[in-house]
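One structure, as C-alpha cells, below. Some questions next.
Removed from the display is one protein chain of the complex; every other protein chain stays in position.
Chain nomenclature is as follows: A, B and C, assigned in order of appearance, with residue numbering initiated at 1 for each chain independently.
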Amino acid sequence: MAGNTFGKLFTVTSFGESHGAALGCIVDGCPPGLPLDAADLQADLDRRKPGQSRYTTQRREADQVKILSGVFEGKTTGTPIGLLIENTDQRSKDYSAIKDQFRPAHADYTYMQKYGVRDYRGGGRSSARETAMRVAAGAIAKKYLHRQLGIQVRGYLSQLGPIAVETVDWDEVSNNPFFCPDAGKVAAMEAFMKDLNKQGDSVGAKITVVASGMPPGLGEPVFDRLDADIAHALMSINAVKGVEIGAGFESVAQLGTQHRDEITPQGFLSNHAGGVLGGISTGQDLVANLALKPTSSLRIPGRSVDVRGQPVEVVTTGRHDPCVGIRATPIAEAMLALVLMDHVLRQRGQNAEVQHQVPVIPPEAGT
Amino acid sequence: MAGNTFGKLFTVTSFGESHGAALGCIVDGCPPGLPLDAADLQADLDRRKPGQSRYTTQRREADQVKILSGVFEGKTTGTPIGLLIENTDQRSKDYSAIKDQFRPAHADYTYMQKYGVRDYRGGGRSSARETAMRVAAGAIAKKYLHRQLGIQVRGYLSQLGPIAVETVDWDEVSNNPFFCPDAGKVAAMEAFMKDLNKQGDSVGAKITVVASGMPPGLGEPVFDRLDADIAHALMSINAVKGVEIGAGFESVAQLGTQHRDEITPQGFLSNHAGGVLGGISTGQDLVANLALKPTSSLRIPGRSVDVRGQPVEVVTTGRHDPCVGIRATPIAEAMLALVLMDHVLRQRGQNAEVQHQVPVIPPEAGT
Amino acid sequence: MAGNTFGKLFTVTSFGESHGAALGCIVDGCPPGLPLDAADLQADLDRRKPGQSRYTTQRREADQVKILSGVFEGKTTGTPIGLLIENTDQRSKDYSAIKDQFRPAHADYTYMQKYGVRDYRGGGRSSARETAMRVAAGAIAKKYLHRQLGIQVRGYLSQLGPIAVETVDWDEVSNNPFFCPDAGKVAAMEAFMKDLNKQGDSVGAKITVVASGMPPGLGEPVFDRLDADIAHALMSINAVKGVEIGAGFESVAQLGTQHRDEITPQGFLSNHAGGVLGGISTGQDLVANLALKPTSSLRIPGRSVDVRGQPVEVVTTGRHDPCVGIRATPIAEAMLALVLMDHVLRQRGQNAEVQHQVPVIPPEAGT
Partner (left out) sequence: MAGNTFGKLFTVTSFGESHGAALGCIVDGCPPGLPLDAADLQADLDRRKPGQSRYTTQRREADQVKILSGVFEGKTTGTPIGLLIENTDQRSKDYSAIKDQFRPAHADYTYMQKYGVRDYRGGGRSSARETAMRVAAGAIAKKYLHRQLGIQVRGYLSQLGPIAVETVDWDEVSNNPFFCPDAGKVAAMEAFMKDLNKQGDSVGAKITVVASGMPPGLGEPVFDRLDADIAHALMSINAVKGVEIGAGFESVAQLGTQHRDEITPQGFLSNHAGGVLGGISTGQDLVANLALKPTSSLRIPGRSVDVRGQPVEVVTTGRHDPCVGIRATPIAEAMLALVLMDHVLRQRGQNAEVQHQVPVIPPEAGT
C-alpha cells in the first residue's frame, strides 16, 4: 500500500534511490518455463539508458542488470525473479546545493511534506532513474507476451514540443535518438533540441504505445478495466500529465456515428475505441497516448522557497534531459506490457474454462 | 481481482446488472463516528438520476438507496456499510431483439468473448447503471472529506461536443441540466442537443473535476501516485477515453519555463501541475479533465455482426442519453472523492508520526 | 484493508450486524457458466441455522438467502454475485441491559477501544451471525469445486468438550444434531449437553475438515502457502483458538522417520502432512483441525467492568448456543472451500501452460 508494487497477479515491487547503492525489483508471478537471461532485459535498458545522444542527460550509468533468482538452467521457475542494478556514477556532490531548496515542478516539497525527510541527492526516490527497473521488469513481460501469445508491444514519440509526426514507420523508430517514426521530422527535431539546449529550457512530448496481436477478452470490469489499468500504469510514469485510449480527447467533439467502430464479418472498420470496449480488449490494436511535461530541471533561474519558507532563486546545473519524453518510449512500452501481462494471468484465472463459440472478429477489415 | 473492488484502504465493492433484482455495494474502511444517513447519499444519486430532463434517458428509476449496515444511532461504526438500490423499472422486453447482436461500440462482443455468456438485458453489468453505486459510495467519501478535512470535491461539464465553456461559475452548475458552469453557453447546448435528438445521433463531452482545500502529502510514489490513481478511477467510468491532470496534453507543447509552477512565500504562482508533483499532492487544487465518448446507442442504423459472425444492421430503440457525458459529472466527483479518501487513510497509516517542520505553501499567491 | 474481504481471486466481501436490517456479501471472481440458484446456498445455510435442536440457540431466523446479481438464466455470468439475507427476528430489546458493560471473553471491549463506538445489539458485527454469509458464499465454492474438479469438502465434530470421536463414518454426520461422525458417541454428547444446560455453562469443541479429490499443485509459496491460507481462514471464524494441518501438534514429539510420509509407486503410505508439502497440495486429502473455545455468553455470573471502568457482574440471559462449536462444521467447510477455490484460480493464472510430465502419485497406496 506504500505504492511500490505494480500489478496484481504479475507484480513488480521496486526499490532504490537515484544516488543510493543500487536499484532493484522483484518480479513475482512470472509463468515458469520462459527462456530468460539478462541480455533479454539489457536490450530495453540500453534503449532507455542516458548518455546516448546529446539530447539526453550525460550521466553515464552502465545500467547493467543482474538476475539474482527465479531463473534456473536458462528458464524461469515460477519463483520470484530478483533484479539488481548497482549505481556506479553517483556524484552526490552535485546536489548538496539544493539540499534545502524546493525546486519548482519537482517533488522536493511534496516528499518533505509527506515524509518529513527526503533523500535530496538527485531527486532520491522521485528521480526518473527509478524507471530503469520498470524497463527491466517490462522486458520480461514483453518477452512472454510476444513469445507465448504473439502480442507485440511497441512505442514511438508522436510529438516533440510543437513538432508532431505525420507518418508511422515502425522501422524508422530505432534509426534516430528520438524514437521518432517519421524520418521526415528528425531534422526538425534535432534543430529544435539544439536551440532549446542553447536557451537552457526544456519541452514536453507525446508518446504513443501500441499492442498488436491482441486477443479479445482481457480486462476486468468494472473498476479494473483494461483501459483504466493502462491509464494508471502510464500516469504513474514520471512527468506524465495525460493519457488517452484510442480517440481520447477527440471523442469529445465526435458524434456517435463518427466514433462507433462499425463491424463487418471481415473485421472492424475503424479503431476509435483503441482496442477496448467496456474495459475489455476487442482484439484490435491497443493504442494509448501519453503527454509528458517538460523537464523541470532548468538552467534558467526560477523562483521558489526553501525549507524555512524563504524565497530563493533556483538554477539547476546538474546533468538533465532537456526533454524527458524522449527516453520515455521504452518506459511506456514496459508499463503497457506489465498491464497486459497482469491481465493475461487474471483472465486465465477466472475464465480458463470458457468455451469460445463466438467467432473472433478480425482487427481490421481487409487485413 | 475480478475487478469489482475499488480502493485499498477505503474500498467499494459493487454488484448488480442493469435489469437484475438490485444494485448494491459494500463500503469498507469508513472511519467510525461520521454522521450518516441515506439522505446524504440520495442527494448525489438524484443529481445523477436519469429522466430528469429531455437530454437524458427517460428510463425512470426511483434510485432510492438504503443503508443496510455499518451505521448505528446515526453514525458510522467502522464496520462495512452495505448499500442497496432495488431495480424497479426493468422493462426487460425492450432488449430481447439485440440478444444475438453485437452493438457497435458496446461491450456486447467483449463480454461474450471474455465470459462465454452475457446478460444482454440493457447491457447487463456493462450498463452505466452500475455507476449509481459509485455515486452512493462516493457521497460517503465526499461527506467525510468535507466535514473532517475541509476538502471539497466538485465538477462541471467543460465541453459538450463542439461547445466549450469559457467561464467557471460554481453557482451556475446546478442551475441547468448540463452541469454547465457558464450561463452563457446553456442556450447553445440546448439547441445543440435538440438538433442531435432530431438526427438520432449522440455526442461526446468533457468533464472537469476539482478538489479544493487539499492538504499536501497525499499520494504514494512510485506506482500508486495520486495522479495515477485518479487516472485509473476516472478511466474506469463508462465511456471515458482520456484523462488529464492539470495542463494535461497542453504540456506537450509547453516549455519548462512555461509549465513549471514557480513558488513565492505567498504561494504557488500557477497550477499547471494540477495539484500533484511526484505523485503527491501539493496542497493546490487538484484538477482533472476527462473525455467521454458519444453514447453508443443510436437510432441511426450501424453495421455489425451477430453471434454467428453474420452481418446485421443494428438500430437502438430503447431509452438512452444522447450524451452520456451530461450525467457523468456526479460520477466523476464520486470517483475523485473515493481516490482522495483512500489516500487520506493510506497517508495516515504510514506517516502518522511525521513532524511537519516545513511551512505549508499557500495554494495560490494572493489568495 | 478494513478486513471484510476474504480471498484474492475468488473474493467474498461481507457486511451486516446481528441486529441490523440485513446481512449480505458479494462473491467476486466466480467463473461463468456454473449452474446456480438460491437452493444451492440454502442447503448449507440450513445446516448452520440456529434453532434446530435444543443444543443450539433458539433465535429463529429464516436465514433465507436471495441472489441479487451475477446469475442469468440459471448460470453464473462471471460478474459479481450479490447475496442478501434479511434479518427478521431481531429482538433488540434483549440487549439493552449490556449496552454499557464489557462481557468477559466477548469483543465488546475490543470493538470499543478500536472504533470508539459499537453496535451493542447482539454483538453487532462481532456476532457469529456474520458467518451465515460465509456459509452462503462457501456453498458456491463447494459447488464449483465438486462439480468442475471433483473436490469434495466435508467436515465433522471431532471432539465435544471431553468427548472425542473414535470412528469417522461420513454417513453418520447428518444423522445427529452434533455433526458427529461416530454414532457411538451421540448419546454421551446429548447427556453432556443436557447437564451443561442445567449448569448454565458452556464448552469448547474440535472440528475436522477434509477435502478429498485434491489435485496436486495448489498453494503459493512462500507466504501464501495453502496451509497458511487455511490457517488464516479457519482462525478467522468466531471462537477459533487453534488450527492444525495433518499431524499438527503431534508433530512436536514425532521423529522424522515417523512423520515423513513415504511414497511408493502405488501411493503415499501415510498422511501426516495433511495433504500439503512446502505449502503446495500433494493430492492427498487435505485435513485440518480447529479448536473452538466455549461460548462466552453464560447464565453463570462473571466479573467484569463497564464503560467507566467500574466493576460489574455480567449475566447473559439472551438466546445462545451452549457450544458454538456444534454449528461450526458448515462454517469451517465453507472457509476451506473458499481457500481452495481461491487457489484453484491462482494456480490457473500463473501456471496454465505447465506441462505435467511427472506421474501423479496416488493419494493412498492400495486405494
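For this structure, a couple of remarks:
Going forward, a contact is a pair of C-beta atoms (placed from the backbone, for glycine too) under 8 Å apart; a residue touches a chain by one contact, two chains touch by 3 or more.
Just so it is clear, the structure is predicted and the values come from calculations on it, not from any experiment.
Note that of C:I81, C:V186, C:A228 or C:A337, the residue touching the chain absent from this view is C:A228. Touch with the hidden chain on the side of subunit A covers residues 1-5, 8-9, 11, 13-17, 20-26, 28-30, 32-33, 66, 68-70, 72, 75, 77-82, 84, 114-119, 124-125.
Within the entire complex, the positions of subunit B that touch the omitted partner chain are 1, 9, 29-33, 78-79, 148, 221, 345-346, 348-355. Summarising the interface, subunit C meets the missing chain with residues 1-6, 8-9, 14, 102, 104-107, 109-116, 125-126, 130, 159, 161-162, 196, 201-206, 216-225, 227-236, 238, 240-265, 269, 272-274, 276-283, 289, 291-296, 298, 300, 302-305, 307-311, 325, 346-347, 349-351, 354-361.
Assume only the chains that are shown with their structure count from here on.
Here the CA centre of subunit B is 38 Å from the CA centre of subunit C.
If you average the CA atoms of subunit A and of subunit C, the two centres end up 45 Å from each other.
Along subunit B, residues 1-5, 8-9, 14, 114-116, 125 each make contact with two or more other chains.
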